[in-house]
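Complex shown without one protein chain; remaining protein chains in place.
In order of appearance the chains are A and B, and numbering begins at 1 in each one.
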Amino acid sequence: MASLDAPRIVSSRREFADSFTLTRYLETGGYVALKKALTMFPEAVAAEVDAASLLGRGGAGFPAGRKWSMLRKSPISYLVVNGDESEPATFKDHYLVEHDPHQLVEGVIIAAYALQVNQAFIFMRGEFALGLERVQQALNDAYAHGALGSKIFGSEFSLDVVVHPGAGAYICGEETALIEALEGKRGFPRIKPPFFPAVTGLYGEPTVVNNVETMSNLPWIVNNGGAAFAALGGGRSTGTRLFALAGRVKNPGVYEIEMVKNTFRDLIYDPQLGGGIIDDKEIKAFIPGGVSAPWFGPELLDLPLGQDEVAGEGSMLGSGSIVVMDETSCVVRAVWRITKFFSRESCGQCTPCREGSGWIERAMYRLEHGGGRMEDLDLLLDLCDNIAPGLTWPPQQTTICVLGSSIPSSVHSAIQMFRDDFVAHVQHGGCPHE
Amino acid sequence: MSDVTRTTVQITLDGRQVEARSGELLIEAAERAGTFVPRFCYHPRMEPVGVCRMCLVEVDSPRGATLQPACYLRVSDGMNIVTDSEKVKKAQDGVLEFLLANHPLDCPVCDKGGECPLQDQTLAHGSGETRFIEEKRHFVKPIEIGELVLLDRERCIQCARCTRFASEVAGDAQIAFAGRGDLIEVATSPTQPFDSVFSGNVVQICPVGALTAKPYRFSARPWDLEQVESTCTTCAVGCRVAVQSSGNRLTRVLGVDSDPVNHGWLCDKGRFTLESIDGNILSFDPLQATTRIIEPMIRRNGELVAVSWGEALAEAASLLREAAATPGGVGAIGGAALTNEGAFAWERFVRGVLASENVDAQYGDGLDPGLLQALSKATIDEAASAGTVVTLTGDLREELPILFLRLRENAVKNSSSIVEFAFGPSALRSVARVSLVVRPGEAHLVAKAIAGGGLPQGLAFSEEELDETRRLIGESGEGVVFVVGRPNLGEDARVLETAIRTLSERYPDAKFLPALRRSNVMGALDMGLGPNLRPGRGFDGSVEGRDTLGQLDALRKGDQKAVLLLGGCLLGNVVDPAGAEQALDAADVVVVTGHGGATLAYANVVLPAAIQHERSGTVTNIEGRVSAVSPKIVPPGSAWPDVAIAAELAEEFGQSLGLSSVEQTSQTIEETTGYPALSVLNDEVYDGVVVGRNVTPSLRHSLDPMAFPGIRSADTVGLGARTGSTVVTSATGSVNTSGATWSDVHAGNGLEVPLADSYAFRVVLSRRLYDRGVAMQGSPALHGLIPTTSLSLNHFDLDRLGLAHGDVVKVSGAKGSVDLPVALDDGVARGTTEIVFGTLDASGENVVRELVDGSNVITQLRLETR
Partner (left out) sequence: MSHFRSDIRQRAEEAVALYPRPRSAMLPLLHLAQEQDGYLSDQGIAEVAELTGTTPADVRGTASFYDMFHLEPVGKYVVGVCTNIACLLAGGEEFLTHASKKLGCAVGSTSDDGLFTLEETECLADCDVAPVVQVNHRYVRTTTPESFDTMIDQLRDGKLDHDVPSHGTLIRVRRIGGLRASREEVAGQRTAAKAARDARAEGEAK
């Protein structure tokens, strides 16, 4: 049975139709945490986040507190919030920016205060027209309320926050590409080293990049203390998390549940959550953390929803999106569509990613639509190996960013798990499901 | 390239202990240690981007060995690098296979076939068989992205060399990547073509055949080409080039990577004007600049007719002898297009045989050579690494393009400060820290204001700008380089000379880089082709001689009877061609030239000379660097090298110059004056020698066909092992003769500038790269790019006159009135107008000669709207 008694930390205003307004936000405890934070030393606020051991919610799962404290030596110039959310089947930031924009704004102000940064940017994917409007409105209201601008709530701290609309490019979620886009350029990820924008970020200055959900946790953490957050979940995966559940389940949606205390099975089958598979079919496979992650089969349904737990089985919890495929789903078609996504979204800098994604996509297309050959399976695996040598997890890279090394995930895991399906496609001269 | 400090570190390279420079790029350290890492996007003259991923090697990290791009990673002490493991090989083979997946493999019809890094590395590493059975990416075949460059997008491997060159090096971001993923293409804006004057460089550095040059396309196959290394003499920067020919036909010039000079880059004029040399031998009209002069001629019954060398020499000697009989009766003009050896021979002839001091290699458009000698001089490297550079020049991109690139790089990469005397539009403005608006006739006042105190009334810039300038120059000018040229031919040279002298005296620790632009003008002056000058950069203040304007004046008055023109383009180069025509009309004229031109209408004798790429010798660039030029083809017809012409002409006088060949002339120069010549001619180790300065000689780079495809590798051209490895002693660059000191120099002492007429516009007569010179006129590819004459005005002045860009106005000047269109250019100061020298108006007339004659200290024009 799912463990559902943990408090809702980031989705507490779910019931309210007007959850995005300042009035509702203030009625439900809004901006109390900010006022409290402003009475603390910035380091003390950062220390609470450290104590919470809040893992970044953008995909890489790096502890926010540690990211912030790496920078103690050189002051940070900018805070950038990553609201690009484009990883397929991930839609939890979408929920947050539309339904609880003030919570995000308050989190941003708290983070900026802790980092003593005076200008922050919220980069949001351009397709979130409503989200952009809601966040802009929230910022306008926050300025009017005294929560933003010069000398916030009478303190000695000033902050400006600017919403920056993206324009349709998945790669801009990668933090260095995002910074390039924020500098008005093509979203080409920057080559590493330096490994962290915290060293050289926006305009070459130290910059912290954090995800929308990561930010949205901050008001609760300041109100309740880092320890209270850390008491939830287990191991390194503390607190609750928004999981985006999609695919062949009865109740797809965004669910905030406690980490580790729940398993994939809980999320997918609990009647209050996913509610099971459509038409009560058999689950065939699921992707545990966005399409960049290797797939899992039903035997791993009882794995706890925790970062290290999933990593231990050779995949990742990533952006917290779980895609469920059932016996009616064609895995070859699914893999083809995912590779098509990478081929369209590769920024095009690195040869293996640019050319490899297109080649793999076209070979997958043939398999699904006719023209597949037996040798294509080995060819695909070898091409994957040339992009991510060894096909290990986490992957080895031949490319600048991990988009490249994510391409093999679905291809490799699906061929391993469902070789028969691929063979059937070759023999049938296309998709046998059609 | 960058960030390399002197300290060394130890690295392990494929198990060997190797020494590397701390902070240098892995790919460079490996290459010096003899390990070649394959690459495409890496270019030694640009910031690494690490995108093609061809150079992946294994590097130890805390998490075990990982694949890293050798072109991007910098070495650190103890680094362990493996370049030859199975894993590395598989990764590199994988990248190559990916690159070839969408590549059309149309090598047999591709210009790059035979000299293509992609082809070469495929042959070296590729598997030979393709596993790619999908349809390749298709684009419409070659599209024209600029006047000179074609783009075949199917061949592009997205290495970003061209786009990086355009934005990072040239500052002309008119090409950029468009699209995303495997649809990335290089593209221009439909509203703005790629019209950079550096456009040929992107063709040269493209590692495949995606970018091709219209002038070269399909003209030769690489394996037919022969190559020599030489020095470009299109302008006075002296870029190192590889000159290639197919048989006796020049096909291509490529930039050679020279540390002290051009870093491998060339401007399009230097690159694409070969046809002016060997492309027009079938044109016979001696009055056309496009015509190569290939036979001696004398004037008979008013016509120039071809004769034998013997007849022509006898006739020339007789005319000159007769004139020389009267003191001051003869003189010589020109010589900037000669080699040092040619100039030396003619100097001996004029001073030794004709006993004349009337000699001048400049056309009244340069600076006093004594002043140039007296200045404490900078090298290009010093200017390109100075903390502060002050320019007293025209637009350097138009005048000395590669110097512009070097200064721009310093400003952009090292944040050096450029202070610009802003005479007119300038490409450096966008990176300059301060632009002091200087109107015609004011440069010396501006210099005085900087050197001496407050801001006098009426100058066009602010107190803050003046203060900032002073701050940047500092107390003594230490570490500051002034770049000095002639920004305005409509203004008396003395204005600039006074400014230069003022600054030099005020800032004793500053250095000066002369920005004279005409090919080997510095060498000609150093060989004594100027009043008071002596070979070997010497000076003799005790004699009197006429400069060019003085000689033209004397010819008009009949004081001088004959003139020897060294080069046929006098009329095209003087500011007052009408006055020069009168002078030539009255005189006996002997012309030694490779090209025809209007001047030949006045010639009594024409002697055909070998020109650029047809002769050997040495030349001297703006910084005083002597380097060698080499012949690639034999001169057409019966053209001779200048040394031979001068020597034979002397024989007609019954005298001997003591010069029997170019090599022996070189030897004589060096032995008699100490000026480096023969040692440079024979040297294949160093990048030339700087005269008169103790500058550490710079080793030549081995030619790098990966960075600069098309260049034949060091081995093919026979430099091989010698290049950069053995160290032979080279000439020191010290000269025996003593040059001018300030006490010898009159220039820059006292000058009265008349008050400007407030109803008139003061004229900036500037120069452009694309002018009506011989090189441009003779080159079909560039010919169309020569601008037509217009008057550029600031938008305030246009508004004041109620004019719009393109409107035609009546302009009245020194000699008459003409109609000209106005052009909007806010780079022009208020109250002034810029006219480009060497242009023709829409009907093909040189109307500038009606407006400017150089007879006043400044030139003024009146405009009437119609």
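Please note the rule applied: contacts are C-beta pairs under 8 Å (C-beta built on N, C-alpha and C of every residue); 3 or more make two chains touch, one makes a residue touch a chain.
Quick caveat, the model's predicted, so the values are computed rather than measured.
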Selected residue (touches chain absent from view) among A:Ala37, A:Leu242 or A:Val291: A:Val291
Of A:Ser3, A:Thr23 or A:Ser150, the residue in touch with the unshown chain: A:Ser150
Given A:His145, A:Arg186 or A:His425, the one touching the chain that is not displayed: A:Arg186
Given A:Val81, A:Ile338 or A:Val426, the one touching the chain that is not displayed: A:Ile338
Contact footprint on chain B, counting only the chain that is left out: 167, 173-180, 187-192, 194
In chain A, positions touching the absent partner: 41-43, 75, 85-91, 93-94, 116, 118-119, 125-130, 132-134, 136-137, 139-140, 143-144, 148-150, 156-160, 162-170, 181-187, 203, 244-248, 252-254, 287, 291, 321, 323, 325, 329, 333-334, 337-338, 341, 344-345, 347
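Convention: only the chains that are shown with their structure count from here on.
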Inter-chain centre distance, chain A versus chain B - centres from mean C-alpha coordinates, in Å: 55
Contact set on chain A toward chain B in their complex: 169, 186, 191, 343-352, 354-359, 362-363, 366, 379, 383, 385-387, 389, 396-400
Residues of chain B that touch chain A when the two form their complex: 49-54, 56, 66-67, 69, 72, 87, 90-91, 93-95, 97-99, 101-102, 131-132, 134-135, 137, 157-158, 177, 179-184
